[in-house]
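Removed: one protein chain of the complex. Kept in place: all other protein chains.
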Amino acid sequence: MRLELRINGSVRSLEVEPLKRLLDVLREDLILTGTKEGCGEGECGACAVLLDGQLVNSCLVAVCQAAGASVVTIEGLSSSALTPLQRSFVECGGAQCGICTPGMIVAGQCFLDSGAAATDEAVREAIAGNLCRCTGYTKIVESIQHAARETR
Amino acid sequence: MFDKPPTMKHADNSKSTVGHSPPRKDGPDKVTGRARYLDDLAFPGQLWGRTVRSQVPHGRIRSIEFDPRFDWSGIVRVTAADIPGDNIVQLIEDDQPMLAHDMVKHREEPIALLACADRERLEEALLHVDVKIDPLPPVLDLLLSTHVFKSYRIEAGDIKPAFADSSLRVVEGIYRVGHQEQMYIEPNAICAVPREDFGVTIYGSMQCPFYIHRGLQRLLKINDSQIAVIQVVTGGGFGGKEDYPTVLAGHAALLARKAGKPVKMIYKREEDVAATTKRHPAVLRYRTAVKPDGEFVACEIDVVMDGGAYVTLSPVVASRGVLHASGAYRWPHARIDCRVVQTHTPPNGAFRGFGVPQTLFGCEAHVEKIALELGLDPLLVRRKNALVVGDVMPTGQRLTESVSALPVLEAVAARSGYAAKREAAMEAARLPAGSARARKRRGIGLSLALHGAGFTGSGEAHLKSRAGLELTASGARVLSASTDIGQGTITVFSQLAAEALGVPLSMIEVAVNDTSRVPDSGPTVASRTTMVVGGTIARAAEAMARVLQGYVAQTHAVPAGEVCCVGGIFAARGRSLAPFESIARRYLDERGPLVCIEQYELPPGVQWDDAAYRGSAYPCYAWAATAVELEVDLDTYEIKLLDLVTASEFGKAIHPVLAEGQIEGGTVQALGYALLEEHIYVDGRLLNTRMQNYIIPTALDVPPMTTLILENPYSRGPHGAKGLGELPMDGPAPAVAAAVLSAIGKLIPDLPISPERVMKALHAA
Partner (left out) sequence: MIPVTSVKTLPEAYALLQARPPGLRVLAGGTDLMVAINARVGLDRIGHVLDIWNVRELRGIALQDNFLRIGALTTYTEIIHSTLVNTQLPALAAVSREVGAWAIQNRGTLGGNVCNASPAGDTLPLLLAADARFLLGGPRGERTVVAEEFFLAYRKTALGADELLLRVDFPLPDAARLAYRKVGTRRAQSISKTLIAVRATPGLREVRIAAGCVAPIPLRCRRAEQAAMSGGDVRAALQLDISPINDIRSTIEYRRLVSANVLLQLLKNMGTPYSLPGRP
């Protein structure tokens, strides 16, 4: 089917299979490889993107359901300079192997945008759908809290 | 001596030198999605590869048939008959075939390979390969196996009189641990690209490029110049990408050679979990003789580990395991046996800790049991027996420096409020039955761990690993085969080189990890990277600094001994002479390339006798203590972690933020091992192969953590550094067991300490 997506601010028209995973459309059709696959079943959050501003796992979204919607991927969060959240991840040790990092940052940005107070518990709940096997989460939580302090 | 380094939370980034925490070099790429992992790379004309597996745990292959009614055009097929060289996965023994052709010894054993450009057709094709196998009875229980891959015995003193001495108390226990899956978030991934010289270039997610380099030479019968192995950004390894990538690279290379096209193989999660290596399960028996006041006199330890179907790394896993089985304690008399046996399950292999999380769980849980039976506080028992400088280990090694068992123990006991919390837990347990008890019970427990740095025994001496750096027009480039799999190797090596050369961090780059271009620094395992390879790089950088100082002395007519480089500027007698880059360019123009490579030398006095199994198994040890506070729900038997404190001493933290990251990450993997992670096999088949049913901790499962770093420099490590990577994996599981004991009065001897096991313990007659 033919459909339009607003990807990171620009409208793209695509010819795709309607049940193709949004994840594959991003990675294969649009060569936006920042979004990762860790499980393909909604468990790990490595494929997280924003769909009309909401955090979703792109491996569970059939692309036909994103037709006409706006999608923001890790590539769309920053242009030339790093965002405060990305800077915090670099400085506070929030990224180790980095494979979970794009999804974590998308989830973390979603949390910051919600305006909720960045308590330890609230931040952990916001990233509970993003598995990280390297960091033990402490430095990821700190990175998000640090960015929250910097941006508010 | 044990002062804590300054808090590095949001460190001053201008400070890039050793002991500070500059932003990691690969950070910006990783936080923007620009870092390219294997699946992100495009290879023109590339096919996808898949594996046909046994599905039978043990048997003899009768036939492999490719359905003649299926359209095989455009599909490349490979079986053992296509292998030009030796059909083996090269490691310690040559017992594992790259593709089975005769016997199958586990259910996931690879038998044939397929490649196709179209993934849908490839999946379809897999269903049309018919492998007929005559099944044989499998051995699936490690205690029933009679096939011993390797066994070890360590003996010290004479245990017999101690066990006969009626003034001593004999305490016995059996402890069991199961498989643990590394569960890196990026599965194993390799792409093989065929070359015109009939060789192959391998790109992939891996820890040990030279393992693949050597393995493929034998498999494909090609020479050293026909192969290059290039590590790309790797999404976690934890040991799981130590030896297995050799299998995957072998498979991809066989397909690529036959197809004449690049072949990418990326395991699906289920396949990765089912087929690749895991932590060895083990059964550990402890029998100890102790004085009534808690002083240890003798131990008799027997460890059996399950190696799976093939030898792979089992001998070295078992060796490290047995060497740590008596823990961080003095035992005047000891007899420690360990054997690793075959079962018809996928081979087990390396996983952070490498045998030690198993044996230290046994040892530390047993210390709890000793304290329980003697009616003593386990902290006092540990304090009484902890190793100090001058003590002799069961292998005969005398500890001469950098021993911190007591300091880490005391730091953790103090910070966690151990004494008061333990008293409160005992108070709650004394409430009479029937009184209105709370539905939750709190407890606190701790553990003490040590971890030998570098390869075991004569390993480092055999390896002769090399690393160094080359001068570039803008600074210097580190040359090493050590991989950065997230732990920060690139940044730490750059810091060490920058420090020795006297230049800012930005002037150091790290060469692409390509076996055709970098020296063999040995594998990235065994907590050896900073101490062994980092130390070698630091020495190479010092050598380069001396050459350049001599050169500057000549060109600027100053005495060589007075030239130094600070902040990237050469100076003598307080006078600036020239920036490092301009000297580098002039040197390269006038004299040509400058490459300084050093080889690691074992420190003098570190001797090991493999035959007698005596001597210094490791040049030095890192030390850690962990305290865990938790709450057990008496309705659901769930355990909620409330607080966790660790203190670690690993010589020197070159980069404190990265070091904390290693400690926190390893600790959480260990908490998963302690509480959640369990594999369920039925008839040799693994049932939980998905992230949905192999449960690792989420951010909500992790308690607040306090990470204390003590420093006690090791005279032979770079700036005093020892190894850190594996240490945090060792202590948390027994600390959890101790805390559960403190909460409910039962010692649960098996991992994981699941709610189901807590229930059983509480309701056992």
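Letters are used for the chains, namely A and B, taken in the order the chains are written, and counting of residues starts over at 1 for each.
As a working rule, a residue touches a chain if its C-beta (ideal position, glycine included) is under 8 Å from a C-beta of that chain, and two chains touch if they have at least 3 such contacts.
Bear in mind that the values here come from a model prediction, so they are computed numbers and not experimental data.
Here the chain not displayed is in touch, across the complete complex, with A, B.
Touching residues on subunit B toward the chain that is not drawn are 123, 439, 634-638, 640, 676, 680, 687-688, 692-693, 695, 697-701, 755-756, 759-760, 763. Hidden from this view is one chain, which touches subunit A at 1, 17-19, 21, 40-43, 45, 48, 54-57, 59-62, 64-65, 67, 107, 110, 121, 125-126, 128-131.
By our rule, only the chains that are shown with their structure count from here on.
Separating the centre of subunit A from that of subunit B, both taken as means of CA atoms, is a distance of 29 Å.
Against subunit B, in their complex, subunit A makes its touches with residues 27, 32-41, 43-44, 46, 73-75, 77-78, 82, 86, 89-102, 105, 120, 123-125, 127-142, 146. By the touch criterion given at the top, residues 9-11, 13, 21, 23-24, 26-37, 39-40, 182-187, 233-238, 268-269, 485-488, 657-658, 660-661, 664-669, 690-692, 696-700, 702, 704-705, 707 of subunit B touch subunit A in their complex.
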